[in-house]
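A short write-up of the structure that comes next.
With one protein chain withheld, the remaining protein chains of the complex are depicted in position.
This part shows chain A:
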Amino acid sequence: MEWLSLIKAIATVLAILLATNWIFRIFYLDLKRDFSELAAQEQSNVTTTRKENETALYRNFLLPLGFPLVTGLGLSLKYKLRNGNFADIWCAIMDLADKNSIRFVDQSKDLSLQEINGMAKYILETYLSNAHGNVGILVTPSRSQGFIISIASMMASVKYNTLPHFLTSMPRKKLEDISILVVDSWESFSQLRGSEEWYELIIVCESNSSYISGDHKNVISWDQLIHGYKNDNSYMYSAPEDNSDDSKSLLYFTSPHGDTTSFSQGCLVSGVASFVRNFPLGHELNGKDSLAVTGNLSSLNLCLQVWQKVLAVLLHGGKVSFQDTLDLNKLYNPTLLLADANELLTVVKRSVSANSSFVQKLKYQWATALLTEGVFTAIGQLPIKSIEKLRSTYLLDCVSDSSLVNSFPKNVPKLKRGQSGNTLDSLQLNYLRAHLGSRVIFEYYCPHTVMGPIAHTNFYDYRILPPRVSANFIFCGPISTTLEGKLVQTKENSELDVTRRQGMLCIRGFTIGKPVEPARLEKARELSGEFGGGEGWMPMVGIFGLWGQDGCLYLYK
């Protein structure tokens, strides 16, 4: 009799467990799932034709079929649409600038947009309106002076055709286009060693002016530069009827290898529009958002990549904060986080080991189990107050050899495996999602050639790929909505078969920079002609990968 009761009890428990599992799967997981399996399998629109020695063209499925790539802001100019430019963005930002502000690394409190706008407009009219060249900037936008002078120069790019020229190191030869140089400190100024004479004006972003001697009449300190400015909460701009401002250059960027690339107003506005559009329904950018730009992103090397996101957040009335070092405990309660992928993983691992209670581990397991079922949960979030509001994290990862891409070599190198071993895989992305309680979007950049990511994972894509895929490939997600991509056959890598969707990456679209040096521009044209048939394709030399059956880009590690 006792045996019978025991068997009955076990059978009852089993039945309850099975029923619970079934109910959970049918009524909870299927209803709560963010991304259907079908959507995950079809992340790109693929053309029905391809050229010989090329794959088909791939476009992000966020672009409706038959629609063009994201080209800009879609502003109205009488009965026509136009893409917009920096001045349109800043004008709209200042319309919402009553409450939002920016926290810089050199300030103990937020700087309001009225102050920033006031200083930028003052610099624009006093110093840039009659400049004879561009403004060479050696100060990161994470510092208030760097940000303000960049904004002033971008205003000048529309109004006076004077461009900001972002530098990554002190120029050792004269750059003909630069007439104003901005350096961060008097110490940097002392490293000019006679090259002061190359510039009409040198701005030192420190207040102490005791260094200014009679020998250097073209040097002013930051205090002198902004002396007499007034807070200003308006920036008026009306586009000319011929729409000519939209096609102007926005900035120059000189990479650490000395290659200068020009980016147009279109690069900025299409990147901003693309970032805004990537937020799905119900998760749109809004005035409560606060973006934290942290760690390596504040460096001169990567400063080009922060502008689109920073301006997009400000455009919606949100706040921005910059931090030199990434420390989860010291963030200013951001809702959006922009960080270097490996840097963030290291910091999160450190925080996890500091919060390694049994309950926290159990929560992490639950979060991981739910995430791989396609259900987002913040249950596993680390108990850190400053990340409580975090909802979306952007991880930056860069091509292993940016200088190779930027040099447009005639000879394509042979694919070398094992060069990107440190890149985060899908399992680590879910580790971050679970512990941060935030969506994590992996973005793949060519930081000196393309403004904004080349490809990025979907907001809702929480898949964990099989270990063999992660061991061999970087999972980049579908191509960005401002670009379209294809893979091409190269004679140096004949083992990559285009009929199996393998080859070297070529991109075309609106966020790609243009080489400034005539010789490099000619090399780029020749290479484009060779691989893209002169149809505006830019070969990314040295970047080899394949298109997955899900429409995502997988690059060989």
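The definition used in the following text is that contacts are C-beta pairs under 8 Å (C-beta built on N, C-alpha and C of every residue); 3 or more make two chains touch, one makes a residue touch a chain; residues count from 1.
By definition in this document, contacts and distances are computed from a predicted model.
Participant: Assuming one chain is omitted from the figure, identify its UniProt name from "Cytochrome b5 heme-binding domain-containing protein", "Carbonic anhydrase", "Protein FAF1" or "Ubiquinone biosynthesis monooxygenase COQ6, mitochondrial".
Facilitator: Options "Cytochrome b5 heme-binding domain-containing protein", "Carbonic anhydrase", "Protein FAF1" or "Ubiquinone biosynthesis monooxygenase COQ6, mitochondrial" considered; the missing chain's recorded name is "Cytochrome b5 heme-binding domain-containing protein".
Participant: Of the residues listed, A:G421, A:P466 or A:P518, which one is in contact with the missing chain?
Facilitator: A:P466
Participant: Touching the hidden chain in the complete assembly: which of A:D324, A:E373, A:D401 or A:E530 does that?
Facilitator: A:E373
Participant: If the hidden chain were put back, which residues of chain A would touch it?
Facilitator: That gives, for chain A, the contact residues 17-18, 20-21, 24-25, 29, 40-41, 46-52, 55-56, 365-366, 368-373, 427, 430, 463-469, 472-473, 499-501, 546, 548-550, 552, 554.
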